[in-house]
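Chains shown are a subset, placed as in the full complex.
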Amino acid sequence: MSTLGFIEYQDASPEVRAIYDDIMTTRKTDYINNFWKAIAHDPPTLKRTWEDIKQIMAPGALDPLTKEMIYVAVSVTNQCSYCIASHTVSAHQKGMTDAMFKELMAVVGMANETNKMVTGYQVEIDDCFKNGLRS
Amino acid sequence: MSTLGFIEYQDASPEVRAIYDDIMTTRKTDYINNFWKAIAHDPPTLKRTWEDIKQIMAPGALDPLTKEMIYVAVSVTNQCSYCIASHTVSAHQKGMTDAMFKELMAVVGMANETNKMVTGYQVEIDDCFKNGLRS
Amino acid sequence: MSTLGFIEYQDASPEVRAIYDDIMTTRKTDYINNFWKAIAHDPPTLKRTWEDIKQIMAPGALDPLTKEMIYVAVSVTNQCSYCIASHTVSAHQKGMTDAMFKELMAVVGMANETNKMVTGYQVEIDDCFKNGLRS
Amino acid sequence: MSTLGFIEYQDASPEVRAIYDDIMTTRKTDYINNFWKAIAHDPPTLKRTWEDIKQIMAPGALDPLTKEMIYVAVSVTNQCSYCIASHTVSAHQKGMTDAMFKELMAVVGMANETNKMVTGYQVEIDDCFKNGLRS
């Protein structure tokens, strides 16, 4: 369950059902996951969150699989059990093989290690990194 | 500077120079960044960390650019200034365009948002996500 | 259970019972939650933590409900399941309606998103923000 | 500066200027802060982020000052320097007195402490907290 419970499709208002329909159409599925059913108690938030996800996760300069793996990387770093579970499955559905998964985990682990080491050693940023991506 | 200072190439022991040489050869650069120069005060750690990075970041099921962008995603989530600065430049050198960077930031921001929302709503994991990648 | 188990009221020393009594009197309840029963294995810590909470969460420039919602916001950001569960209920008991809860979650989500975005873009702090609250 | 630099009002496209105008109108200010100027390199993200903020931070069941203080609480917990600096000033502008600020900091500190203690003691959630806000 969740703090406010779940809004199931059959119990949803027309406004919420419209969003559920768009999720299912966009994702080519007939399944609404617990996260959507939980935040559906707040229809403006459901709508806003879904519209943001739809825009952000669409194919672009980065393909959907890469975006999904980035989502997993963030969720692991944040220790978010729900998101790790759901996005690992999503990434698989979008083409992540077991081999990709293992490499993803290795990179996430290593990045967490060196993030802390460089901070623990109080290393100042090199001048050549201070221009970011500005030419 | 850093907690113990930097070991510059000209002041390094043969052991440390060998690792610096391998970093420069592998990365096709003549630059040793501040992170390496800081942890070089602990040669076993320098060696172990470099060997791990070399193995983990090599091309595999995931290409080096994807791995570098995952590294940025973790570093942003961890709020690690040094790593954001250095890995943003690395990712660019490996082919990350400004368009890719912007999408990467959007995904990282969104993932951090929904990680917290799903946890705040105490949403339990759907049964269909509980099998991970096990068939 | 917990790492060291729980100290139930009936098994508690006079010192611990005195603190349990003060918690129940202050909070107008006859319930001692698992957190207190767990740290009661360390009576100085139980005492210190309770005295701190009592002082910090008392009505002041901020009312108890606002303080409780801040506690929830921090607990969600830290992904602390126990604290989210307990402080959500506490906030409700202090007057948090479902509508307030939903807005609290939306703000927490959004803040986590922009925290990471501004850091990912390596944005420097505006001069006009550098004086804090000093006139 | 920032990773991609800033888009100043005078150099902005009509699309970006329209968003800058809406920010200034809504916030009753003639100032566009560095965060907006940084993400303006990605107009869809600027637009989406501003629209989200405008909706989420509007007066509702929670007033704008409470929402701003929650934003500060999250930013402190995430150790985000930019957001702490900017939202501390925003909260002050919305009515946060020094007394409120001090209490906010005390609550944030205490919540971070007990979040970690309860997790360190591996305390299981009390049954009476497991129903969330569901009656």
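Lettered A, B, C and D in written order, each chain numbered from 1.
In the analysis below, a residue touches a chain if its C-beta (ideal position, glycine included) is under 8 Å from a C-beta of that chain, and two chains touch if they have at least 3 such contacts.
Predicted, not measured: the structure shown is a model, and the values here were computed from it.
Oligomeric state of the entire complex in this file, given as copies of the one sequence with 4 shown: 6.
Operating definition for what follows: only the chains that are shown with their structure count from here on.
For the pair chain A and chain C, the distance between mean C-alpha positions equals 27 Å.
Residue positions of chain D touching 2 or more other chains: 1-4, 39, 45, 49, 52, 56, 78, 80, 132-133.
Within the complex formed with chain C, the residues of chain B that make contact are 72, 76-77, 79, 81, 84-85, 88, 104-106, 108-110, 112-117, 119-122. The part of chain D that touches chain B in the complex is made up of residues 3-4, 39, 41-42, 45, 49, 78-80, 132.
By the touch rule above, chain B contacts chain D in their complex via residues 79, 88, 98, 101-102, 105-106, 109, 122.
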